[in-house]
Structure formats: structure tokens, C-alpha cells
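For reference, the structure I am asking about is given below.
Removed from the display is one protein chain of the complex; every other protein chain stays in position.
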Amino acid sequence: MKLDSKVPGGPIQEKWDRHRFEMKLVNPANKRKYKILVVGTGLAGASAAATLGGLGYDVHAFFIHDSPRRAHSIAAQGGINAAKNYPNDGDSIWRLFYDTIKGGDYRAREANVYRLAQVANNIIDQCVAQGVPFAREYGGYLDNRSFGGAQVSRTFYARGQTGQQLLLGAYSAMMQQVNAGNVKLYPRREMLDLVIKNGQARGIICRNLVSGEIESHAGHAVALCTGGYGNLYYLSTNAMNSNATAAWRCYKRGAAFANPCFTQIHPTCIPVSGDHQSKLTLMSESLRNDGRVWVPKRADDKRPPNQIPEEDRDYYLERRYPSFGNLVPRDVASRAAKAVCDEGRGVGEAGLSVYLDFRDAIARLGRKAIADKYGNLFDMYLRITDENPYEVPMRIYPAVHYTMGGLWVDYNLMSTIPGLYVLGEANFSDHGANRLGASALMQGLADGYFILPYTIGDYLAGSTFPTATVEDDEFKATRQEVLDQTERMIRNRGNKDPRTFHRELGAIMWDYVGMARNAQGLREAITKIRALREEYWQNLKVPGRPDSFNKYLEYAGRIGDYMELGELVAMDALQREESCGGHFREEYQTEEGEALRNDERFAFAAAWEYKGPNQKPELHREDLTFESVELKQRSYK
Amino acid sequence: MAKNMTVYLKIWRQPGPDQPGRMVDYTLQDVSPDMSFLEMLDVLNTQLIARGDEPVEFDSDCREGICGSCGMVINGIAHGPLKGVATCQLHMRSFDDGATIVIEPWRARSFPVIKDLVVDRSAFDRIIISGGYVTVKTGQAPDAHAIPVPRPDQEKAMDAAACIGCGACVAACPNASAALFTAAKISHLAYLPQGRVEARERALAMVRQMDAEGFGNCSNHGECEAVCPKEISISTIAKMRREYLKAVVLNPE
Partner (left out) sequence: MPVSCCDLWTTVGKKYLAAAAGLVFLVFVIVHLGGNLLLLLDNPNLYNSYSHHLVSLGPLLWFGEAVLLAFFLLHAVIGTLVYIRAREARPVGYHEIADAGKPSRKTLSSRTMIWSGIVILVFTILHLITFKFGEHYTVVVDGIEMRDFHTLVVEVFQKPGYVVWYLLAMVLLGLHLRHGFWSAFQSLGVNHPRYTPFIYGLGTGLAVLLAFGYIVIPIYVYFKY
């Protein structure tokens, strides 16, 4: 496998323009003849399907939910970045680019990130035109706020429901194309394999989740928009159905998987309340604008928070990072929380949380002002924990939130399999080792609205396509493999249900491949995951039948893939002997306990190639070159 | 910490769309009041699987009240006894120890049962397909500041746009009407200058589609607003009627 990033030449500001001119075009009359299979209808998938449909391609959109609007993009709260510079506070495309590269700890591809910053402005325009009700000021113009680690206000938002509104915008644009006859929807379908013919991605195999039928669909290209793999950790802020299966099956068909160890732990989640916990709920990062994070100074201080006087409190973020204080980036805030809990100073019953205190903000601004800003978040917290954050400090703890790693793609968003494109969180491209707040929505929509629609045309116009139908041997063989695996899971007469396995795998991942990692722990994790995987295939119990609606069968397949992906994440974390962004190796830190990068050896994207069952995957390096920014140690002091 | 509780469940079980269903009783012990309602069902399912029974199927995804996947009628109220939340945001502390809890799927001809508590809500998607959008292709948009939007209009649009499409409005309506869902989308776009251009066509097309799907006729009970997890007001239904009146009576083409 040879990795060719296909980054165009020229100055970074001109690369995308030049590339757009150099790409081949598909004649408008011919677009209808190209059938594109879009898998997943979150921000990336819905925006891609809408745009490709609008261009006249024959788009077929597949999704696991009953409606495209349910994709987990809908749950993003905070906002979306763009360098509009409406507040006139010094923002620019260059600054957005720079912040994103730096925020990603210099492990992203420069040209991709610059392009992301360039098209971000168009996203805002597009969304407003679709009727996305972004927050506005009294003059009728758009409001901006500062968000997670940025010193300019460049975040557009729609109350605490920005993801919802953006997704509904993309969804409605796609629905318009459904009405126009350009997009066909396939609800409740789970992609279970990729079909390759003559070296090109030509189709997918999916399970109809209602009837259980295994279906084959042929096309000219496949756009995978299936999100990240945060649920690998069992407890995460991802939705119950978020999964890595489609991406993982593509990996096993030859698509390289890049930087799997780059996982993001979000610092402000509601802590775990018990074993029954099925997922974690994120509290918007915006809370850190007014809340102060602290723990007691002494580990044995078990007084209720309001009885702990000022001098016995440790506002550790403000102490360690005086210039950014409570607003340090996510990875820094998360690790700091873990550090104080490791010292035994964590609060709550299990000692696994820290306080986020609004006492001072309420005293300064008044309860009403705080309620106006965060009322719905406070209500949500109260509902979940039965504790009133107006009266007692919130308790928060980090949780897995986003995965920067994903299938490797070139500048055109094409994976190492020709014709297989990967968009949004499912790819690895733009966030490096750490994603900044309000950048995920930006990337998903950039990929779908403004990048894929250009680059896919170049591929379609420049390739030849031998006929491919679902009757071909390639389709039949792949379908048979899927049938066999389903059969194997159902026939297995073990006595452990998928959820129990998931929980056990998650515990290994969180303990050894979580916020802080070390070589010994990672080796141990690999051994444990292999043993658990062994047990999985011996002792799995799946209820019900394959030919009907069966959530636990879907679930079992996804856990089976996590059993393999987990090992790859640990291997990648082991090979990356440095700390960067969301990847923190305890062996590599500064004297103050900050992440210590090793640019000499690790300024590359690690792309793993599948080599067969139980074979060690092969590591390929895409060296990252930085022509436009200077590599620095991130400092938020 | 509150002590764990025992609950007596009566759950609608139906193996498939065309098979008959019935209410089945289950007793679940050692339920933590801090569990969410759906986590309680997860625990029930783990026990059912362990004893070789089929688990209770229900839709659920984000579990934070925004995706609109989950929804069941709990003790006769869509999404259960708590105001302004989806089923996933309900916790067991809302129930008493020893409580009997009746759980049923959304009931409407236009939402046929797929299995147990899972229903097919694609009718909502078809209503959106008929006109719940602004016709704008990618790339056609002017600068975001080209058209200022009065803040009260933006707020009203956002209130309506908060709809999560869960279907509780239909489930709770004595007439099984989809007026609130349809009205929320019509209102959201009608309040914004970007959406006004097509307001007429949208109101006509969406109302026609809503009727074609076989939903009931709204007769202003207002039960929908009371169960809506986003507390969307029936004033949106009045707005839909104003828009429709303009399209059909005041300013027909």
C-alpha cells in the first residue's frame, strides 16, 4: 500500500482553487448515470446526499435509523466555527486554520485544514439560507460566541441545539432532493460490508433491520459518513447506535485506518451514577465560561462543597493555567481532572468527579442571567442527578466524546480503496490529535457540502466503470460472508449477552487506553482484548431470530468489530511514543506534567493496513510537513 | 442514597407488524431510582435474555432527549409523567416503589407497529419531503448577513424548529392528528424571511401530505403541547392555519 495524499502544489491559500480548476468535470447530462451510495445521514452524509442530488447524480442514502434526522450529529450542543469575523475581533481564515492545526497538536494535514477554514464561511451562508435559526442580535444580525480554546468569537449557535438545527437543515435539503427524485432513501439499513470489483468500491451489503434481509446495492462510488467509534469505550457521549461497523468492514476490505489512538475525552460530562449506566451525557463546554472548576485541597476533605471555605479549595485549572484558566482545551482540562482524582481529591461517592461551581458567577451576574444563559443545561443536570446546580456545584467528569482517528483519506477524501470516500468523523483528516470545540460540525458539513461534490466528479469523470450488478460474483461472495457471520452469531449458544461483553471491553479500554496511557498498560490491554475476543466468539448469546427486527443481533455485530478495533487502538497508542492532543503517554511528559510531543519521530499520520484475521496489521506512515506554521509546544499557561 | 425499588411492568409485546400483540406482565426488582427509564428496560432485557426469552424491542439512540428515537406511552401519557422530556430523560425516581407501570407503543394507523414498542414513523419524513424545506441548492446562498432577521421572529422560528419528530403529539392526540408536527415545520420556516418565499406552496403541500398519510383531524384538544418533549406550543398550529388560509382562501393562485 502506498499512501499518496494528493495534496496539490502551490501556496497553501491557492491549493484548493487550483485543484478545483484542475479537476475533471462530469457533463451535466451524464451525472444522472452515476449512482452514488451514501452511507449514513448525519451532517456529512445528509449534506453530501443533498448536494450530490442537487448536482443531478443518482444518490441512494442508507441509514440505520427510522429517519435520517436521528443521526447523532443532532446531539451537538455548542456551535459551529467559521472565520466570518463578524465581531471584528481579529479573526481570519488564516487564524482559524492556525488555531485548528495548533489545537490538533500538529498532527493534521496542513492543506486539508486550510481548506476547511476556507469553506467554513460558505457553510454558515448555506445554513442561513436553509432556514437554520442561528442566534441573532437585536439588529437582526448573527450573534457569535467564543468557545473552547479560541480567543476570538467565531462560533455560531442555535441555543444549545446547534447540531440539531444544522442537521435538520441538511436533512431538509436532502428531503428536497428526495422530492425532486434525485435521492432515494433506505431507512433502517445497516451497512455490513463493502463490495470491491476490479479494485474499485462498487457496492455495499446491508441488513434491512426490519425484515432481517441481507441486501446488495451496486453503484459507482460509495461515500461513508458513519461517524466515529467512541462507543468502543462502552460509556461515551455517543448515541446507543453509534458504531464503527461500516468503517471497520471497509478497513478489512483494504481501507487504511489512520490514527486510531486519537480519541477525545470531553471534560464536562455528568459523572457515572451506577452500573446500570448506559451512556454519558455531555454538558456543553460553554459552561466553563462562567463555572469554576475545583476540588478540595486535601484528599480527606469529605465536607459538602458549600461548607468548604475558599482557602481549602483548589481551583486547579486557574492555578496551573493562569492565562486560559477554566477555558483550556478539552484534552488539557480532562487530564487535569483525572490527575486530581488520581491524587484522591475527586469528589462524589466514587471520588470520580470534580466540581464545576457557579456560585461566583451567580453572585456576580445574578441568578437570572445565569438561568438565561444555561437554564436548559441546569435543568438537564437537575433531571439526571437530582441535584440543583443553582444551590450546589455541579459535578463533572471527563468522558469519551469524539474520535479524531478514522479511515485514512487523501486530499480528495478518498480512502485507499478507489471509489470509497470517507467524510465527517469517520475519516481522520482535519483534527489531528485533538479536535477543538465547534469544529466537528464545521468539518462534517464542509466535507459534504463543499468538498466531496467536487472531488467525486474528478474520480467519476476520470475512471472507467465496467458494469457491476448485484448478480456479480463479487456481490454474491461478499453477501455470503455477511450471511455466514450473522448465522454464526445467532447460532452461538453461549450465555453472555452483547451488552455484558461491551461493558467488559469498555472497562479495559477506559482503564488502559483512556486519558493516560503507558506501554505496559497498553500491552496488557492488547492481551486482555484478545482474550475477551476469544471468549466473545465462544460465549456470545444473541436472542431472537435473524429474519426479524432484532436490536441485540445488530448490537452483537458491532461489539464483534469493537473487539478487533480496540486492539488496533491500543497498538496505535503503543507505537506512538509521544504525547500529543488526546493521546497522552505517561512516559512522555514535561516536568510540569504537560504533553510532550516528539516531532522528530512522530510527525506522521499512522495508517494501518489490514493483513487478515489475527495477523498483525502493517503500519504505513504519511509524513506531515508543515510549510505554513511553525511547530510549537502547545501552551495555555 | 435512595433505596432500590421493585416495579411491576405491563408491556405491549407484538412479534411483528401483522401478528397480534398483547400486554405481558413482568416484575423487576432492585431498580435504582437513579436509573433512567430506558436503562430499567435494558436491565429487564438482560434478564429476559438470560432466561432465554426475547428482549423487549424499543427505539432509542441519543438518550439525551434530542434525537427523537425513543417514545412510549407510560401509564397512559406519551413519554411518561414528567413535563418537557422524552422517555430517555425520565428517571425511575419519578415512580414509587411497588408501582405498576403500563408501557405501550405509539398508537396510530399512520405509525404501524414494527415490533413490541417500535413503530414506523416514516409518515413524518414523507410530510417533510412534501415541502418541509427551503429550496436552495448548495452554493446558491448569499452571505449570511444579506438578510437580517428580527430577533423575535428568529426566536419564534427556533421555538418551532426545536421539534425532535418523536411522534408523541400524534400518540397523545385523542384524534391521532399530526397537526403539531406539521405546524412546527411550517411555522419555523414561515417566521424566517428565507422561508417566506415558499410559504404558500409549503403549507399546501404539507397539509395535503399530512392528510394523505391518514392522520386524524386536529380538534384543538391541546394534549400534544402537554406531552411535547420540547413543549412546542399549539400556537404553531394556529400559525399553520393562517399560512394555509393565505394559500387557499386569501391569496390563491
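A and B are the chain letters, set down in written order, and residue numbers restart from 1 in every chain.
Here, a residue touches a chain if its C-beta (ideal position, glycine included) is under 8 Å from a C-beta of that chain, and two chains touch if they have at least 3 such contacts.
Predicted model, so just to flag it, every value in this text is computed and none were measured.
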Chain not shown, its touching partners among those shown: B
Residue, one of B:A157, B:A184 or B:I237, that touches the chain absent here: B:I237
Chain B, residues in touch with the chain not shown (by the definition above): 10, 12, 23, 73, 75-78, 83, 102, 104, 107-110, 172, 174-177, 179, 200-201, 204-205, 207-208, 210-211, 214-223, 225-227, 233-235, 237-242, 244-245, 247-249, 252-253
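The criterion applied here is as follows: only the chains that are shown with their structure count from here on.
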Interface residues, chain A side, partner chain B - complex: 47, 50-51, 54, 65-72, 74-75, 84, 86, 122, 124-131, 133-142, 158-159, 161, 163-165, 168, 171-173, 175-176, 178-179, 185, 187, 210, 239-241, 273-274, 276-279, 281-282, 349, 380, 383-384, 386, 449-450, 453, 495, 497, 499-500, 541, 543-544, 548-552
Residue numbers on chain B that touch chain A, as the complex places them: 1, 15-16, 32, 34-36, 38-40, 42-43, 45-46, 48-50, 52-55, 57, 59-69, 82, 85, 89, 91, 93, 114-115, 118, 120-122, 124-125, 128-145, 147-151, 154, 157-158, 161-162, 164-165, 188-189, 192, 194-195
